[in-house]
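Missing here is one protein chain; the remaining ones are kept as they sit in the complex.
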Amino acid sequence: METTHKHPPYLLIWLYLAILTVAELALAFELPISRNMKLLLLLFLAVWKALLVAMFFMHLKFERWNLRILAIIPVPLALIFIAAGMSEHIW
Amino acid sequence: MSTVAATAHAVHAHHDDRSFVRKYVFSTDHKIIGIQFLFLSLFSLLVGGVLAMQIRWQEGFPGQPMPGGKLLPETMASGGVLLPEYYIELVTMHGTFMVFFAIMLLLVGVYANFLIPLKLGAHDMAFPRINMASFWSAFVAGILMFASMFVPEGAARAGWTMYTPLSARHDLSGSSLGQELWSISIIFFGLSSVLGSLNYISTVINNRAPGMTWFRMPLSVWALFITAILGLLAVPVLAGAAIMLLFEQILGTHFFDPGAGGQALLWQHLFWFFGHPEVYILILPAMGMVSDLVANGSRKPIFGYHSMVFAICGIAFLGWIVWGHHMFVSGMNPTLGSTFMVSTLLIAVPSAIKVFNWMGTMWRGNIQFHTPMLNAIGFVAMFTIGGLSGIFMAATPLDMFIHDTYFIVAHLHYVLFGGSLFAIFGAIPYWYPKMFGRLMSDRWGKVHFYLTFLFYNLTFFPMHITGMAGHMRRIYDPTVYDFLKPYQPMNEFISISAFLLFATQIIFFVNFWWSLFKGEKAPLNPWHDNGLEWTLPSPAPHGNWETPPTVYRGPYEFSAPGVSEDYLPQNRKLPTDREPALAPAHGD
Partner (left out) sequence: MTHAMASAMRPPFPAERGVDVYNKKLGMWVFLASEVMFFAALIGSYVILRFGAPGEWARPGIVLNIKITAFNTFLLICSSVSMVKAYAAISDGDPRKMRFWLLMTIIGGAMFVGIQVYEYFHLVEHGFTPAGVREGSELAELVKDGTLPAATMGLYGSTFFTMTGFHGFHVTCGVISMAYLYFVKALPGKITPQDYAGIEVVGLYWHFVDLVWIILFTIVYLI
């Protein structure tokens, strides 16, 4: 029994990515925002772009939940490592 | 059923007409690759042992010319007396060879490769050619590491843990090429490990025979699977660190250089973030195999199978957040240190659960005291001692005193030798028939076990005492310290026990090699075990099964009621068994 699944709107995602990149550049160089705010917003934008690529181009959104877990497992480990290393400089 | 037939590859269990080179050298057969790893790792074990003998000579008899020492060049030994620079190379290389090339390759390279497809009813690993690449990458790494001992200025000298800045700067360590080769070798080793891990994980997830559900897998496979996940995620961090160290050595980068804003402690965080999951890589497969051996040797199901699985997962999970306990005295953030103390104390719990479950398995069992079972029982006892000394170290205030002393050396040898190596000494004769079609001598196996057990305890137990007294690790001559002089007789005792321990291993090596040619031919199932591998001829043929077996039960149905034998293979269908339902495939 053959079923046909629609593709996600790749060109639309590409447009979002382009817009977000422009937003990042504007944020980094043009907008008069405080440094810490800038850092937070830039990281947020970067993670958003990364998620778009992972969910739609890598099709994670359409895979089983346990594959998404497999893919995400390294992230908390990396964050633990970074947090521990950074804590060396706040005591 | 047609799905199974359609997906079974056509390559296997037919007349094998490949050339010698394709069959035995550049082989993609997981069993041959496992045996290749066996030869590489046994050689590395020998190298590590020879290095240890020289270390023990120096520690027991400092300043005295070593027998055979006059054969060493003047850069290593002056008139037969080992030089301090050479001593620190010995210590570094002993750790490196033993941890990476002996134990890791024996537990994972050999047994993950050999056992996983056989115990799951698969034809081979998910990616046989990547498996081959994994072996040859490890081989290249081994060659580089071995060669590093013979280059000008000698081998790496900063301990197997390679702390910076000693490891990063030639002007501090005195070793340049040797140090760089260490980094390069480890990068190749890391590649081998990651390639292997991705194979083992994919095979366990996707390549199980019909009916082999997760909770019907043997504990050896569970342990190897979880170990592969640890390796997959931890070893790349080591590779990254080794790359950074290499760049520090040859490109003049400043990651670890405080003078240029870098952080020497960064290396320790990177290394131990890998290093702690690494030590669980070094013990979990041993625990898994011991579970198989103990259940078989007791003729009883494993006590608490599910809790054993959860304990393995718990150890692996907690293992990511304890690495700082290797760094308590490094000057790290003390608050961070105390979080590590808590998590480290916690991780004792799942390990203890496993020990109790092994004891519960043996309780009122019909114990068969053959060589594999003896070694498995030895594992349980010695690992317990090693684990108990670990509790001392978990307590940070106590660790302040015993860090970098022989107390730590005692602990690590109790878990790595008393633990992992005894498990290996049990596993090798156990699966030898399936590998080589012959049996090792059980009588000489027992002699080897008893003598090894004796000399091993005589060697390593006193180290708890000297360590508590303040005997530091990695020092060239303990007698320069007045407070250590009273312990020198104990050091001599340890050294002599170590020499006898090493000599005893000759029995094992002779048994191994002689049995390859003259050992008794093995039947299908010499140990009356339930695993799928025992349904194949000894040795197992290329491709394993024509059609994969169907599994009806778990692997520990020993002394089951209603069956005349005291074992019940996983694939034997009883009148009361139903065929396993195959899950619907994607999109159906």
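Note that the chains are named A and B in the order they appear, and that numbering of residues resets to 1 at the start of each chain.
Here, contacts are C-beta pairs under 8 Å (C-beta built on N, C-alpha and C of every residue); 3 or more make two chains touch, one makes a residue touch a chain.
This is a predicted model, so every value here is computed, not measured.
In the complete assembly, the contact with the undisplayed chain comes from B:Met244, out of B:Met98, B:Met244 or B:Ala410.
Considering the full assembly, B:Ile205 is the residue among B:Leu71, B:Ile205 or B:Val480 that touches the omitted chain.
One chain of the complex is left out; on chain A, the residues touching it are 2-7, 10-11, 13-14, 17-18, 21, 24-25, 27-29, 38-39, 42-43, 45-46, 49-50, 53-54, 56-58, 63-64, 66-67, 70-71, 73-75, 77-78, 81-82, 85-86, 88-89.
By the touch criterion stated above, the residues of chain B touching the omitted chain are 3-4, 6-8, 121-122, 126-127, 130, 194, 197-199, 201-202, 205-214, 232-237, 239-241, 243-244, 247, 251-255, 257, 260-263, 266, 269-270, 548, 580, 582-587.
As a convention for this text, only the chains that are shown with their structure count from here on.
Per-chain Cα centroids separate chain A from chain B by 38 Å. Against chain A, the residues of chain B that register as touching in their complex are 233, 237, 263, 265-266, 269, 273, 320-321, 324, 332-336, 587-588.
Listed in rising order, the residues of chain A touching chain B in the complex are 1, 3, 73-74, 77, 80-81, 84-85, 87-88, 90-91.
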